[in-house]
Structure formats: structure tokens, C-alpha cells
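Okay, so here's the structure we're looking at.
All protein chains but one are shown at their positions in the complex.
Read from first to last, the chains carry the letters A, B and C; within each, the first residue is number 1.
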Amino acid sequence: MSVYSYFPGCSLSSSATEYDKSFRLVAGAFDIGLDELEDWNCCGASPAPHHWGGDLGILLPARNLHIAGAGHDSMVAPCAGCFNRLKYAQHELSHNDELRRRTERALREPVRYQTEVLNLVQLLNREIDPGDLAGRTRGRLSGIALGTYYGCVLVRPPEIVLYDDPNDPVKMEPLLKAAGATIPHFPFKTECCGSYMGLARKEIVLKASRRIIEVALECGVDALVTVCPLCHQNLDLRQQQINDAFGTDYHLPVLYLTQALGLALGFSPEELGIDAHLSLGISHRTSSFDNTKKA
Amino acid sequence: MPGKDVKIVGFLCNWCAYAGADMAGMARMEQPAGMRIIRVPCSGRVDPLLVLKAFQEGADGVLVSGCHPGDCHYGSGNYLARRRLELLGRMLPALGIEPERFHYTWVSASEGARWAEIVNTFTEAIKDVDEGS
Amino acid sequence: MIRFPESINAGAALLAEIEKRSGQRLSACYQCGRCTSTCVAAFAFDYPPHRLMRLLQVGMVREVLASRAAQLCLDCMTCSMRCPMKLDVAGVIETAKAVADEAGLKDSERDLRLFRRGFLNNVRRHGRLHEAGLFFWFNLRTNNLFNDAGLLPPMLRKKNFHFVPPRIRHRRQVRRLFQQINGRQG
Partner (left out) sequence: MLGVFICQCGTNISATVDTGAVAAAAAGMRGVAHAESIQYTCSDPGQAAIGAAVREKRLDRIVIAACSPRMHEATFRRALERAGLNPYMMEMVNIREQCSWIHADTGEATMKAVDLVRKAVARIRAHVPLQGGKTAAVRRALVIGGGIAGIRAALDISAAGIPVTLVEKSPSIGGNMARLDKTFPTLDCSSCILTPLMVEIKQHDHIELMTNAEVDDVRGLVGDFQIDIRRRSTCVDEEKCTGCMICQEKCPAPAPDDFNAGLCQSKAISVAFPQAVPLVASLRKQYCRRFNGGKCRLCQKLCPAGAVDYGQEDEVVSRSFGAVVAATGYGHYDWTGSYPTFGKGLYPDVITSAQYERLLSASGPTGGLIRRPSDGAEPRQVAFVSCVGSRDESAGRPQCCSVGCMYTAKQAILTKEHIPDSQSYIFYIDMRAGGKNYEEFVRRAQTRYGAIFIRGRVGRIFPRRGKLVVMGTDTLAGDQVEIEADLVVLAAGLTAAPGAGELARKLNIACDETGFMAEEHPKLRPVEAAAAGVFLAGACQGPKDIPATVAQAGAAAAKVIGLLSRGELETSPMVSAVNPSRCAGCFKCRDVCPFGAIDKDRLADGLVTARVIESLCRGCGICNAACPPGAISLNGYTDKQLLAELVEVLR
């Protein structure tokens, strides 16, 4: 069994606990060991790189890298935002001596920043053999069209995150296809959802996320799949706000990738935290997911 | 001023590299002034002895440049040149000449920017060798 | 009115700084507007992205530093991915924002700054983000108590809304990280 350092980040331990829960279930099913980082701190998320000159966007994740450096060879950060920040910090620490010295002044020792940082899709693609997955899921997701929504921070900037095509990423597909789902063409898979503007500038989020949902439905998507808690919040939790603002009547389920795979593996929606989803609770597609449970 | 004290002899094929150097001039791409170009019909004309002679006469570096593989005006001249000059390059250390001082490369007639880049980096590389020794 | 060469001269030093830090050559922008075409936030900007680039080109750097756009940009990099001249437009805007921060420039996006500051102070205090704390603090400060109140019931249903802040052990170390910021804090 391979063991990874696990950086849940703030979202997975508060507003997105269902992401954490479903991730641990899927990881367990495939014998992937997760060893949560000791005393980790917030990576600074979206505000840090955009405030007070932006250095916090490096300083905060640096400490997590440092902690991980004492643990396993690789770490996984399921939250796309945390993943992005950790990769950024790794890049800056190795290229910007001045900032590295400042980090070390705060940590009071040489910073360990070389641990391999993986996002969720990377980890699952590495650890799960699609053939094995197909065998264990027996096509439970067949008949369901999943829109793969990657968002922006998972794939950009390409020269730093070094992951998938920044305009047309495809790496979620092998796993979902193995679980039986179809992946329709969905051109808005990297379009920004409005990021962290939800509280302060809600209209940006509502407009951006509405577009994504609209196009997803146009493309025949039954549910969106994401790996980012912020995207999930904007697309799912705020779906009712979108309906209120634009007079629409969207009921598009939005799942974490681990929830989709969990369903395919036969875990119940309750176990995966899916019952808590606003959009799924009112979805006309719920029945199809219930069916998958019985299958 | 870059390249002031570095003198390089460049043997350039008339059809590709020489035209490329002209192209760099037409685009006004500034280059170190140490390069002295000798025009030859083909890089295949360049006898390894000419290269050695240049070093003997005090050249800091020698550059031979012709057409890209497959583009030789005479079909295969650049392949022959490459074979000969490759051998020569391996011999240089035995003669007390740092291999960094000799370079064989391809430049096409339209690659002005590439030519300018080559002159710059080659000059820098030779300066590094000079400083190192 | 833009006066040449005064405008260029006035902006030259700041422009050079932005070009150096972002690594982008602004003169390469030929104003095609492709960056603007798919920006999800541009409708809320005072200057759309391509105009920010133009303003910089003609030396009107201060307008860019003080712009609402620089604050509202999501750094989603959609513009950078689209630019036919391979310019990292988002990087330029982000650099401008950082330069403005360091210069202590005030801007009009008060709520947004408040949110970011509240967020970071929250992290400074606990080491991790206390979402509920930030939520109430922000609404209180913006006199908008019921902002997003509709989200509470589903959050509560998910049992995802924690009233007690998380705390890490080495909070002092996190605070020391905050002391290493170069930008001004306000």
C-alpha cells in the first residue's frame, strides 16, 4: 500500500467535509494510505496572493510544504486551490532566494519544499487502474452524462502546475469512463466560476457560474464533476441564488469526483455526503443515482 | 562592449548561413563585433585544416555554419562537413584547444534571429572559457 | 487628453517595474481585445483587460494601479490563455495590484479589500480559516447582516458550519510568517 501525506486544507475540514469523507472512502477502497499533515495551516487560498503585496500566497503554503517535507515522498492536496498554491510556493521557493530566506526566518530552519505535490486527479490516475475500477463499478454510472469541470486553478498557469492541457484538460475522463459514465463535449470546463468573490462581489460569481450551468445543460450534461470546493460552492450551494437572480430554474447536480466514483463503487449517497447537496436534493436526476445504489 | 576582445572566424555557406547573417542585418539585430565571416560555397568546402590554421593564427573561436540537414544546396555537402568537423572537434583537446571554441551549426536563409542568437551565445561561451583559463 | 511625451515619461518608472516583475513586454499587445472577450469579471471592471494593457502602453500607469479592475480581477488566467501574443495579461494585472498595494494606494473596492483582509486576519489568528467567523465578521462590517443568509440552512444541513474556530498548535509560527510580508498592511 502506498501512503501519501494528506493536506485537506480549510475547506475540506469545514464547508466541504463531504469531499474529505468521500475521498477517504475511495482511497480506502483502493488501499491508498492517507496520512494527514501534522498541524497544517491555511494555504492562504485566493485572498493571500492578492493582498498586502501577495507574499502570503507563498509564505503560508511554504509552511505546509515544510511539514510535508518531514513525511512521505508525495503529498496530495484534493482542493484545486490548495494544490495551485502549493505548486506556486514550490516554484517560488526554488527560484526566489530572497523570499526563501524570509520564509526561513519565520520557520527558523531551512525550508523543506521538495515534496512531490499531487492533485486529486493525478493521485487517482496514478493509483487506480481503470480496468480494475471498471470491474468493481460494473458500469453503475452508465447512462449518465458527466460534465468534467476542471476550473481554472487546477491547470493554470501550465508552466507551474505542469498538469494537463490548460485549455482542454482531459485527465478526469479515463476514471469516469471506466465507471461507465459518458463524457459529453463541454466547452466551459475551464471557465472561471467567479472564484472567491461570493461574499464581497456576488454578482460576478452568479453571472459566471450561471454561464457554466447553462452551457452544461445545453451540452446534455446530467451532473457536473469537480475537484474544487470553491467551484462546488459557487455552482452548487449558490445555484438557488442564481435561480433567484436570473429567474432560471436550474437543478443541476454538482459532484466531487470522489463522490461520483464513490457512487460507482456502490457507496450510498449518505455515506458520500451527497444527500446534503442542495441541487441534488431537488434534482430530477436523483432517481438515477438512487438506482445506481441499488444496482 | 560585448565581444570587443574576442575574435571569431566564421565560415558560412553562401546559400543558407551567409544569407541568414544578411537577414539578421536587414532586421538590424545588434551583434558582438568580433565575428569575421568568410564566405564559402558550401560548408562541405571547409577543410578541417582551415579550422586548425585559424586557431594557429590566433582565432579565439571558429564557427562553421551551413544549411539545415536535408536542405544543402548541393544535396549532401553539410552531411560531409558534419562528419569531418565532428571528428575535428574531438581532436581539439589533444591539440590544447578547448572544444568550446569550435562550433558547427545550421542556419537557414530565413533565420536571421537564430544567427544573431548564435553569434551572441558563442561569443559569450568563448569569453567564459577565456575567463576560466 | 493624453499628452506625449509627458504621459510616457510620467509612467516610465512604474511601467518598467511592472514589465520587469511580470516578465511581459507590454508593447507586444496589439489591442485585439481577445483577453476581454472571455473575461468573466470584466462587466464589473471600470476598464476591461485590453484597455488596462493600453493604458499601461501610453504611460497611464496610475489609472491602472488605482483601477477597480485590478482589485476585481480573479487571476483566473483565462485572458492569458487566450492572448494571441502570448502575453500573461493576468500576470500584468496582478503585478499592478501588488505594486499598488506596496505603494499603499487606496482604491474603491472597499468590500473586497475588507473581505481579503478579514480572511487573512482570521488565518493569522487561528492558523486556519474559521469560515463562520469570517462570514459574520464580514456581514457585520458591511452592514449587510443577511448577505448569503440563504446559504445557512443547507450548510447547517450538511453539518458543515462550525461555530467554534479551528486552532493549530504553532500559531506563533504562522504569525511570524505574516511578519515577513513586504507589502503594507492596512
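Criterion: contacts are C-beta pairs under 8 Å (C-beta built on N, C-alpha and C of every residue); 3 or more make two chains touch, one makes a residue touch a chain.
Everything numeric here is computed off the predicted structure, so don't read it as measured data.
Asker: Specify the shown partners of the omitted chain in the complete complex.
Answerer: When the entire complex is considered, the left-out chain reaches A, B, C.
Asker: Give the residue, chosen from B:9, B:63 or B:97, that touches the chain omitted from the document.
Answerer: Of these options, the touching residue for the absent chain is B:9.
Asker: Looking at the full complex, which residue from B:6, B:40 or B:63 touches the chain that isn't shown here?
Answerer: Answering carefully, the residue with contact to the hidden chain is B:40.
Asker: With the missing chain put back, which residues of subunit B would touch it? List them for me.
Answerer: 1, 4, 7, 9, 14-16, 18-19, 21-22, 24-26, 28-31, 33, 36-42, 44-48, 50, 53-54, 57-59, 70-71, 73-77, 80-81, 84, 108-111, 116
Asker: On subunit C, where is the contact patch with the chain that was removed from view?
Answerer: These residues touch the chain not displayed: 30-39, 42-43, 47-48, 50-51, 82-86.
Asker: I need the residue numbers on subunit A that touch the omitted chain, in ascending order.
Answerer: Those residues of subunit A that touch the unshown chain are 165, 167-168, 185, 187-188, 214-215, 218-219.
The criterion applied here is as follows: only the chains that are shown with their structure count from here on.
Asker: Find the geometric centre of each of subunit A and subunit C from their Cα atoms only, then give the gap between the two centres in Å, rounded to an integer.
Answerer: 22
Asker: How many angstrom lie between the centres of subunit A and subunit B, each centre taken as the mean Cα position?
Answerer: Taking the average C-alpha coordinate of subunit A and of subunit B, the gap between them is 53 Å.
Asker: Touching subunit C in the complex: which residues of subunit A?
Answerer: Residues 10, 13-18, 39-42, 44-56, 59-60, 62-63, 102-103, 105-108, 152-153, 156-157, 166-167, 190-192, 194-204, 207-208, 211, 237-238, 240-241, 273, 276, 278 of subunit A touch subunit C in their complex.
Asker: What residues on subunit C touch subunit A, complex-wise?
Answerer: Answer in residue numbers: 38, 40-41, 43-44, 72, 74-78, 80-81, 88, 94, 97-98, 101-102, 109, 111-117, 119-120, 123, 127-131, 135, 138, 147-148, 150-151, 154-155, 157-162, 166, 168-170, 173-174, 176-185.
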